[in-house]
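Could you have a look at this structure, given as structure tokens, before my questions?
In this view, the complex is presented without one of its protein chains, the others remaining in place.
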Amino acid sequence: MRAASNVAVHISPRVGRAIPRLLWGLLPLATIDVVLFVIPMVFMALFSFRFSEELLGLVGRWTVAHYVKVFTSEGIYLRILVKTIVIAVVATAACLLVGYPFAYFIANASRRWQSVLLTLVIMPFWTSYLLRVYAWTAILGDRGLINEALRFFGVTDQPLSFLLFNVFSEIVVFVYLYIPYTVLAIYASLEKMDRSLVLAAMDLGATPVQTFLRIVLPQTLPGVYASIVFVFIPILGEYVTPTLVGGMSGVLITNLLVNQIHALEFGFGAAIAFVMATFVLMLLLGLRRSVDLERLYVA
Amino acid sequence: MKDGHTAVQSLAQELREGQLTRREFFRTCARLGIGVMAASSVLRTLGGGTASAAALPGPLNILVWDDHFDEPELKDFVATTGVKVNTSLFDENADAYAKTKLVGGRQIDVVSGDALWGPRYYQSGLVDPLDLSQFTSAKELFPVFREISFWKVGTRSIMFPWSWAPIIPYYDPRYVTPFDSYEALFDPKYRRRIVMEKTPVDIMAQMGLVSGAKKPYQMTASEVKAAKEALIRLKPNILTFVEQSNQFVQYFVNGSAWIIANAHTGLDYRVKQAGGPLVKPVYPKEGYVGFLDGEMVVKNAAHRDAAMAWLDHKNQAKYVVLNFQKQLRALANEKAMKILQQDPKYADLVHATGYDQPDVALRMILKGPPPGEGLKMYIDAFNEAIAR
Amino acid sequence: MSPERFPRRSPRWALRLPRLLLALYGLLGFVFLYLPIAVLIVFSFNSSAVITFPLQHFTLSWYRELREDFVLLGAVRNSIVVTVVTTVGATLVGTAAAFPLVRTGFRMKRMVNLFLLLPIVIPGILTGIALLILFVPVLNLTLSLNTVIAGQIVLAGPFVVLVVASRLYGFNQQLEAAAMDLGATPWRTFWHVTFPLILPGVLAGALITFTLTFDEFIVTFFTIGPESTLPMYIWSLVKFGVTPKLNALASIIVVLTLGTLLTANSLLRRRAR
Partner (left out) sequence: MVNGCGGERIVVAEIIPHEGVPRLASRSAVVELRRVTKRYGNVAALRDVSLAIHEGEFFSLLGPSGCGKTTTLNLIGGFVEPDGGDIVIQGQSVVGIPPYHRPVNTVFQSYALFPHMTVAANIDFGLRMRGVPPDERARRIDEMLELISLPDFGRRRPSQLSGGQQQRVALARALVNHPAVLLLDEPLGALDLKLRKQMRIELARIQRGVNITFVYVTHDQEEAMTMSDRIAVMNQGRVIQVGTPQMIYEHPASRFVAEFVGANVLDGTIETVESRAGRVRLDAGPSITAVCPDGLRPGDRVSVVIRPEQATIAGHPGPGTNAIPGQVLKASYLGTHTQVVVRVTDGTEMTALMAAGGASVGTPAIGEEIHVVWKSEGSLILVEEGSP
């Protein structure tokens, strides 16, 4: 930013005059965002306060009944919302724990290898997301890869059935799906970090653990925060994973939401969606200082 | 989402280092554009959208269960009429009803539905009854299915009948002791061993049967509450919900499921065909639900002619035979049954699935929509139970 | 300086151990990332219709079945249409928006920034539902590939902004000043100096858009009409009839993307020489 404004001061007046015209460039995207993002969100909010007797009735009365239902209903929706958040927190933490050393490994590789390894991390994105989720049922299932391997090596005689269709498998798949984001975000911060800081810390008597906690980790916090934005929030909105591998115990808020939308309970569905959206927005506002969205440009 | 980002940046760098000039770029773009156009035209041809044979306006939009059609008849239909068919699949009657209500004939020409859902569609003004005598293939139906009272509107029928079957539990006798009551499903030793089809209204109805409701599709609020309690009780034993019954076979074959609580008849044969165990059906003493389904033509369907042609086309005995061989459950087409009876491979199955006893179909507790606010009540109860 | 200043002396192999362990960890990480893809590919050649171990014998029949599946071919065609239109549209509006965001300072810029990026941080399921509510009950539109494209542009636009803006931040504006100093009009400056230099960023944005849109599921799930795109087709197969046909499809996608990446890479290398 600073660089840009500095330059703006030095450049010729003719360039200066061109600047206000640039603002028109914002117009198309801003229009699209308003018409196809803000207005729909506003209508969603309005629908959440509408009640109609018939399915999909547009005529109805204003009500807060949907919100009452979200927050009461024996606390079920609220509890599932909290459960969803907790699972997303656990999955994000797991992504960071598993992904951090992985990113470290890549950042430590030679220049030549780094680009190869990064490409390899991103490659799975080019394979169908749905099929990658689905493939996990063939890995974790009773006759899946893991159980067959365990049986082949004589470790178990009965298949481990706790691997699939529960919160565990749900989190495994979340980690699988989102770990590339964490790895890339942390790799980017590691890459930006001055390597001599690590040497300096060791030189000053910090053990590897101390060096990591006091120097490396604080330096890569932007990557950690970016993981929250690009891992935690998308997991809150995951529908496919709980549906395909979550089983009974892995029901998340999105499943209830989609059930309602499928039943054309737009009012109630919108209320659930709006509660989620509010939570996400508050989180983003809270993180605003830590994750400077503008800095994503530079990254 | 920085994912692509970095990769792409490296690509960008290569581009930069590659000194890609603007002219080269445009030339490449132009080539790419031509390539894409060529590819899409090839794909269009392959996709069967050959406009030359178009006798009827299309495309035909059908909202169906996946076991109501097969590739061969789709392909033949496209070949003979030139009409492209868009197929959307759905999970449950309530879904299809909601969707039809949402977008109507503009987007859906034909919709599949179950027994008592038909009258609901008609009452809501969503479908046009059919004059079955207009269809050549309707002459192949068992007479009872041409005259189903609750589908009758004057001389016309709301639905073109397709198939029927009881919906009952199946179990793998290697792990499960034989039972005759839904109560057995609640046995703690079957923890995480039961798989169910995800049809919230029908599951609630089944739970209604468990908890003693007389009319499982017309439960009162307190009966719904009891059914919900039953589902909550059953929850620990449920491994997962699946969409439609094809996955039942897989779960029996790979040993994940010991009981499948709501499958239509014929599952045992399909499991055996796929190399699985010899699973056994149970006709619970509390009673059981059954489906009797067919297709309806949506009111003001944008491609009504194509819809009629499609119904006549796909209900021909030759396709029904293929469908039976794949799905192994009773259908409404009598001619197809007779063909199958001639085939030693399928003769027994025709009897075992009840295909030769069409009157059984009307004695089951038929699927239907809960009246009025009931639907919302059923879905809420289901949601609340699984979310608990 | 007493001897206890050196408490721990490690043998040479022990000094290499952390690196070794890290490399092993990295290897495991890649196994984790590629295991599902490997499983998909293996089952695409397995004769059993049920996707479960143990493997049976080798077959190509799933690929043959795929070739005859014209519903799939239609879905691929729809996906290409949606993706190409979205990519072109999003790249244009995104690039146009990136300039003012980087080049000018105006009041509320931070707010505008946040606002423009919101669609990529709000979970797609919420965007999808909001769009469904707008399109159907409110506007009474017919859901079609057009509504899908509308939703996809909302998602993809911000990505293009991000990528192009990052390129613009690294752009030395004195180059433009120099061009104008040498007598180029603003338009010619843009055409001869600015555009060629940000072109890699624009292409990168387009590539990201293409990748994301081609595989986008959740927003499409809510905004699509009777036609289906490739992810929708896969979804219906995953839900209803799980057959190894799907695995064959996945394997083809893997091979295609690998092939595309490799050829793109080698083409670029060759050009670089």
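We call the chains A, B and C, going by the order they appear; numbering starts again at 1 in every chain.
Rule of thumb we're sticking to: contacts are C-beta pairs under 8 Å (C-beta built on N, C-alpha and C of every residue); 3 or more make two chains touch, one makes a residue touch a chain.
Quick caveat, the model's predicted, so the values are computed rather than measured.
Novice: Which listed residue, A:V42, A:A200 or A:M282, touches the chain dropped from view?
Specialist: A:A200
Novice: Could you please point out the subunit A residues that touch the chain left off the display?
Specialist: Contact residues on subunit A toward the absent chain are 194, 196-197, 199-208, 210-211, 214-215, 218-219.
Simple rule for what comes next: only the chains that are shown with their structure count from here on.
Novice: Based on which chains touch which, is the overall arrangement a line, ring, star, complete graph, or other?
Specialist: complete
Novice: Going by the contact definition above, tell me which chain pair has the most C-beta pairs touching.
Specialist: Per chain pair, the contact count peaks at A-C.
Novice: Taking each chain's centre as its mean C-alpha position, how far apart are subunit B and subunit C in Å?
Specialist: Once rounded, the distance between the two centres reads 33 Å.
Novice: Hey, how far is the Cα centre of subunit A from the one of subunit C, in Å?
Specialist: Once rounded, the distance between the two centres reads 15 Å.
Novice: Which residue numbers or ranges of subunit B touch two or more of the other chains?
Specialist: Within subunit B, residues 1, 4-5, 91, 102, 254 contact more than one other chain.
Novice: Taking each residue of subunit C in turn, which ones touch at least two of the other chains?
Specialist: If we look for residues of subunit C contacting two or more partner chains, we find 51-52, 137, 162, 166, 211, 242.
Novice: Residue numbers of subunit A touching subunit C in their complex, please.
Specialist: Contact set of subunit A toward subunit C: 3-5, 7-8, 10-12, 14-15, 18-20, 22-30, 32-33, 36-37, 39-41, 43-44, 47, 56, 58, 98, 101-102, 104-106, 108-109, 117, 119-121, 123-132, 134-139, 141, 143-145, 148, 176, 179-180, 208, 229, 233-234, 236-240, 244, 254, 257-258, 261, 266, 269-270, 273, 276-277, 280-281, 284, 288, 293-294, 296-299.
Novice: Which stretch or stretches of subunit A touch subunit B in the complex?
Specialist: Residues 53, 55-56, 73-74, 76-77, 79-80, 115, 118-119, 122, 125, 141-144, 159, 161, 164-165, 180-181, 184-185, 187-188, 226, 230, 246-248, 251, 255-256, 259-260, 262-265, 296, 299 of subunit A touch subunit B in their complex.
Novice: Can you list the subunit B residues touching subunit A in their complex?
Specialist: Interface residues on the subunit B side: 1-7, 10, 91, 94-95, 98, 101-102, 192, 200, 235-236, 238-241, 254-256, 373, 375-376, 379-380, 382-384, 386-388.
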